[in-house]
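For this depiction, one protein chain was excluded, whereas all remaining protein chains were kept in their positions.
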Amino acid sequence: MPWNLNGDTPIYSQIIEHIKLRIAIGELKAGDKLLPVRELAAEAAVNPNTMQKALAELERQGFVYSQRTSGRFITEEIDKIKTLRETLAGEQIEYFIKKMNSLGYTKEDAIGLLKNYNIGEELS
Amino acid sequence: MSLAVCKNVRKTYGNKIALNDVSLEIEGGKIIGLLGPNGSGKTTLIKILSGLLTADSGEITISDNPIGVKTKKVVSYLPERTYINEWMKVKEMINFFADFYDDFDVQKAYDMLTRLKINPNDKLKTMSKGTREKVQLILVMSRNAELYLLDEPIGGVDPAARDYILDTILKNYNENASVIISTHLISDIENILDDIIFIKDGNITLHSTVDEIREQHGKSVDALFREVFAC
Partner (left out) sequence: MLGKLLKYDLKAEYKTYGILYIVLILTSFLSLITSKILDNYPKNIVVEVVELIQKLFIAGIPVLSFAIFIVTLVFSINRFYKNLLKDEGYLMHTLPVSTSQLILSKFIAFFIWSIAAVAVVFLAVSIAAGGFEWINIFAQGYSKGFAGVNQQDFIKFNIYLIIFIVLTPLAFMSHVYLSFAIGQLSSKNRLGMSVLTFVVIYFVEQIVSTIITLLLPNSNVSFEYNSDIGFSKLTDYMLIGVIITLLVAAAMYIVSNVILTKKLNLE
């Protein structure tokens, strides 16, 4: 997954979101070993201190843990990952509903449209 | 631990004030952007830190030493222009650097040359400007210096080369050294910076971190810069 870092919000928080997303979709699996800070920073083309800050926060939130000599690893708590995925899905749903509301559709209207919708086709 | 300290530094050229009572502290282990329009004093400050210019007044120290032979040992400087002897071959230039700088890592230099497919036996004269600039960058970054001064390292360079330069800077990073990048092309390097310093008409107008600026102003450093320095 490519790093898409925009300009408005602090880079470290964007990194956190990016890594969480990769965990949620399974690109980073439970127990996977992360690249060392410097390599991750180079991959993302960001400052190593910034990457360090993001990883520290991810540790604090429990998505990443470190072992002194071996490095950093994705959490092994499957439940936590499941919950993360559901949280992220919930964020998308909330965003969708709010948008549909602003277009004048109620939640039930939206559900109806969803049922009939196939990706790629236009709504009849 | 302050790596470099400037206290009340002044420098004038005739009537023009290049640096007006500048005071700042640079910590070790940071990548710092020195940002300002042309003529703001960026290059003057860098030249003073590298020892090419003497300040009219004020105190400057790097690792507690005043600017001199001792600081030149630990400062690695990349100017905007080509400064390497053109009649030399690449490998002779590497030997030159290794001869004068104890902290020069010959293996690292050759590794980088190989990655860029540059032949060490080529004469610098025969290379394109872009390749020569890359060789210069390799020489500067192959030193294990305490302070790297890069003056407009990505100006006039194609995007692929630019990415390579930023990648090289990041890969060479170590917690004991700092890199000062002077540039006016901010959006390209913003993501790799820790701290930023805005300089205008010889005065430091801002010294903060990239994240702080984004949090406080809700916009990128590049956007803030355009606001602050709008003509």
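To keep things simple, chains are lettered A and B as they appear, and every chain counts its residues starting from 1.
Note that contacts are C-beta pairs under 8 Å (C-beta built on N, C-alpha and C of every residue); 3 or more make two chains touch, one makes a residue touch a chain.
Since we're looking at a predicted model, the values are computed, not measured.
Within the full complex, the chain left out of the display is in contact with B.
Only one residue in the set B:Ser23, B:Ser57, B:Asn85 or B:Ser187 touches the chain that does not appear here, and it is B:Asn85. Residue B:Leu52 is the one among B:Leu24, B:Leu52 or B:Leu185 that touches the chain missing from this view. Although one chain is not displayed, its contacts with subunit B can still be listed: residues 13-14, 50-54, 68-70, 72-73, 75, 77, 79, 81-85, 87, 96, 99-101.
By definition in this document, only the chains that are shown with their structure count from here on.
If you check the complex, the residues on subunit B that touch subunit A are 29-31, 163, 166-167, 170-171, 173, 187, 190-194, 210-211, 214-215, 218-220, 222-223. Touching subunit B in their complex are the following residues of subunit A: 5-12, 38, 41-42, 44-50, 53.
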